[in-house]
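Sharing a structure with you now.
With one protein chain withheld, the remaining protein chains of the complex are depicted in position.
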Amino acid sequence: MPADQVIKVAIAGINGRMGRTSVQAISNAPDLQIVGAFGKEGAHYVGKSLSGLTGISIPNKADILVSNGFSDCLAHSSPDVLLDFTEAKSSFEYGVAAIGKKIRPILGTSGIPVEHLEKLKEAASREKVGALVVPNFSIGAVFMMSVARQAANFFDNVEIVETHKLGKKDAPSGTAMHTAREIQKSGKTFNVSPIKETELVAGARGATMPNGVHVHSIRLPSILSLQEVMFGSEGELLTIRHDSFNTSCFARGILLAIRSVIKLDALEIGLEKSMLGKA
Amino acid sequence: MPADQVIKVAIAGINGRMGRTSVQAISNAPDLQIVGAFGKEGAHYVGKSLSGLTGISIPNKADILVSNGFSDCLAHSSPDVLLDFTEAKSSFEYGVAAIGKKIRPILGTSGIPVEHLEKLKEAASREKVGALVVPNFSIGAVFMMSVARQAANFFDNVEIVETHKLGKKDAPSGTAMHTAREIQKSGKTFNVSPIKETELVAGARGATMPNGVHVHSIRLPSILSLQEVMFGSEGELLTIRHDSFNTSCFARGILLAIRSVIKLDALEIGLEKSMLGKA
Amino acid sequence: MPADQVIKVAIAGINGRMGRTSVQAISNAPDLQIVGAFGKEGAHYVGKSLSGLTGISIPNKADILVSNGFSDCLAHSSPDVLLDFTEAKSSFEYGVAAIGKKIRPILGTSGIPVEHLEKLKEAASREKVGALVVPNFSIGAVFMMSVARQAANFFDNVEIVETHKLGKKDAPSGTAMHTAREIQKSGKTFNVSPIKETELVAGARGATMPNGVHVHSIRLPSILSLQEVMFGSEGELLTIRHDSFNTSCFARGILLAIRSVIKLDALEIGLEKSMLGKA
Partner (left out) sequence: MPADQVIKVAIAGINGRMGRTSVQAISNAPDLQIVGAFGKEGAHYVGKSLSGLTGISIPNKADILVSNGFSDCLAHSSPDVLLDFTEAKSSFEYGVAAIGKKIRPILGTSGIPVEHLEKLKEAASREKVGALVVPNFSIGAVFMMSVARQAANFFDNVEIVETHKLGKKDAPSGTAMHTAREIQKSGKTFNVSPIKETELVAGARGATMPNGVHVHSIRLPSILSLQEVMFGSEGELLTIRHDSFNTSCFARGILLAIRSVIKLDALEIGLEKSMLGKA
């Protein structure tokens, strides 16, 4: 790929886990190049080299210095894509600013409120600039949720069992809640019992979501993320299971997002369309 | 549904397991009616009542007598659909004959040779009559194979583990072989190992299919049918599992096939399109 | 085995599922013989032949007639063992009566109150007659509970997930409750979380048993009985899973119970000792 076709990427939130995973993944991709990186303005690592900050060697490509915020980053580089791993509020603001400058934003957060999503959508359509909001970069997890939505049309009973590390604060997990919402798109009511069930100990039957989907949350040491979606019908059981072992599973999704957003001219939520377009 | 819109069905292979499952399923469906049934010509049960032969009560519908073969059946009834559970040769012959009479055949067998499938396809297109060849009536199993084919585009490693009842003659199972072929439609080579693997005991790594998919066959008492398709990538694992517990899981597929074939005007292989069209 | 060493068995509750399973299992065992069978006094099947009532052919052994209650049964036979599948109250009464006549009772119920168990224990010890109370005849389920009790000594985190057929009235299942009690014999408190967990939807974390064991109950069609006991520790997970597919899994436990009770001279609860003594 000629140098002028390389996709130039700036990373917001460079000092977090996802920022580092991105540096690793992009550094190994011949068609991508990191041209800017920043975190909080005035952070102690401003001015450090990217390789020095992350401990990741960047082969065959120019190392860069960490900028002092987004404006400083844009003063020194011309990215095609802004990859953001900050939090909902700044993510929205960076996204709007990027679109205004014809830079395609990829916002890696699940917390952006609906009214902000609407504004991002309008801005992207007006400017005809691609934009992605990506709650989950794991291709396996995105696929699981897509399959669960499809399967909901063929089964009348479904329960979700998710397992995460002991010490996780909230139950159910965000992925389980999102999966339940995908299943609810079928418009059906699930798990209609022929009898009145009795819980001998409260909570036995798990959390009951709108439309009847049950969700059970297990917490055990050392399990990063595991989810099973069990669809039952007379005489059969279909189970979709996804295990995550470490953050390297996000690398593929990050690369897919960058290569997809370049071809878009509007806002898309989630990686599913990018995946199925590729399929 | 007015009586003249009820779909009239004849069943070939009435004395087998699938024949009986069909009688049960169709009897409970208000939009369907059994108008004919037959097995081998001259069989001992010719002339018996359907309810008497199968032990299934047929509520709110006329009982019928078992015919002495296909011709005898057609002499006494005018089916819209022929549901066939005989074997590959007779299935093909009944299929061609049915199409010639504008009766839509559903052939429930996996053994029809390619050249016969071609002839069925030509006949159906020529006569503009819907026809279905259905190797597997389990909606869950069909869905599993469809999902496996999709997932193959996103993962480079895949192994299949199937478990069936002790005493099953062949390994791998037909479903596992079919799943491997669906996965191979991706055109990829799977499970490329960075090293040369050594089997300390022959067979440890299972059966290796064209394109590198590994298949492992387990045989244990009392397990009707269980298959796991495991897709792996850096940091994650996606597993699709299907359990069959009894033949009642075929009932839904039989009903779906009957209601779908009525709307077709050509041959289709498998239930997948009927399902996804419905989704 | 000479005829005088054959163990003679009477069955109480002959018209139920377990009664029939027993007839099948005992009929195929050369060292055992059914000499009596009864259900409720005055039942419609009193006086029928055992093979006629159950539809089970009894090869190479004398068929018998169903008696009109326990007294009538004893008037016509001299059993060594009384195998009881009635309910808690009659089970206790038959048990005490049997011990008084030096007949060894096997009481297949989980509902006998503690004070009645005490009386059975005293009677058996006083008469030096073996007796068994068997809440679960599945050798696999008994083994699972035994292993769970052992594992509890080595792990600080444990959650139980049980799946039963849609339409089961109570949750958690009796087996799950019993497993939790076995785990509690370790005297430990489990699943101590480093943080305060929040349920975003009530019930997500399942039922919390005394000592902290969590239990999750799933209800899906066609699943007879499935339980997983998950033990977690830093860096590892140990799972014990038991699936029941049909009642034939009880046959082995019934035979083991009969052959064991003959060698006992006191009351024992559960099959575990009979199994481990055999191991």
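For reference, chains read A, B and C in written order, and residue numbers begin at 1 within each chain.
FYI, a contact is a pair of C-beta atoms (placed from the backbone, for glycine too) under 8 Å apart; a residue touches a chain by one contact, two chains touch by 3 or more.
In this text the structure is predicted, and so the values were computed from the model without any measurement.
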| item | value |
| --- | --- |
| Option touching the unshown chain, where C:207, C:251 or C:267 are the choices | C:251 |
| Which residue of B:16, B:69, B:206 or B:270 touches the chain not shown here | B:206 |
| Residue of A:24, A:49, A:77 or A:248 touching the missing chain in the full complex | A:248 |
| Residue in contact with the excluded chain [from B:130, B:232 or B:253] | B:232 |
| Hidden partner interface residues of subunit C, rising order | 138-141, 143-144, 147, 150-151, 153-155, 231, 233-252, 275, 278-279 |
| Touch residues of subunit A, complete complex, unshown partner | 222-223, 245-246, 248-249 |
| Footprint left on subunit B by the chain that the document does not show | 157, 159, 161, 163, 166-172, 177, 191, 193-209, 214-223, 230, 232-237 |
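As a convention for this text, only the chains that are shown with their structure count from here on.
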| item | value |
| --- | --- |
| Centroid distance [mean C-alpha coordinates] between subunit C and subunit A, Å | 49 |
| Subunit A and subunit B, separation of their C-alpha mean positions in angstrom | 38 |
| Residues of subunit C touching at least two other chains | 222-223 |
